[in-house]
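All protein chains but one are shown at their positions in the complex.
Take a look at chain A:
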Amino acid sequence: MATRDIVFIALFAALMAALGLFPPLMIPGLGIPITAQSMGPMLIGGILGARRGFLSMLLFLALVAIGMPLLSGGRGGLAAFVGPWSGFIYGWALAALVIGFLIERVWSRLDFVRAFGISVLGGIGIIYGVGVPWYSAMSGMGLVEAFTGSMIAFIPGDLIKAGIAAAVIVAVKRAYPLITPQLSRSRA
């Protein structure tokens, strides 16, 4: 792995930490917090691609595990990995990988609609796909109950985040593309 890749992996792990510093936005009337940090996996996968994006997210989680208070709300340490909600942060790493993989596949044809679809699939589908079963296993609650009980309320906020992430991914691709389109070239 080239020095350049290491630098980008570190840079985006640090960006993930920076996203945790934003105070959560409250949905008026519902009291549900929207954190900027869960947009991180979409941005990291969509800008760095699968391999670097996944490693960047692992690096971020390693920094949290060794005791840096980088999760939104200043949480951190090993305690963040053993709670009932911890499945979501494990989901982040997988989401960055899947989003990166899919973005690489459509790179030459990437537009807002595709970027949004991939962000929704990875940033919502995968993250909930890991987080909900984890919560369900940890709490003994049924899968459907666990989802409808509380988590469904976060979906509107997640859709907004996927929209912002998709717009940023497309704009950054135009301004400073990092993914080399080797996979799409073989198709053309």
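Everything below uses one rule, namely that contacts are C-beta pairs under 8 Å (C-beta built on N, C-alpha and C of every residue); 3 or more make two chains touch, one makes a residue touch a chain; residues count from 1.
Basically, contacts and distances are computed from a predicted model.
Novice: If you had to name the missing chain as UniProt does, which of "NAD(P) transhydrogenase subunit beta", "Biotin transport system permease protein", "Germination protein YpeB" or "VWA containing CoxE family protein" would it be?
Specialist: "Biotin transport system permease protein"
Novice: Using the document's contact rule, name the residues of chain A that touch the chain not shown here.
Specialist: 1-4, 6-11, 13-15, 17-18, 21, 43, 47, 55, 59-60, 62-63, 65-70, 73, 75-79, 81-85, 138-141, 145, 149-150, 164, 167-168, 171-172, 175-176, 178
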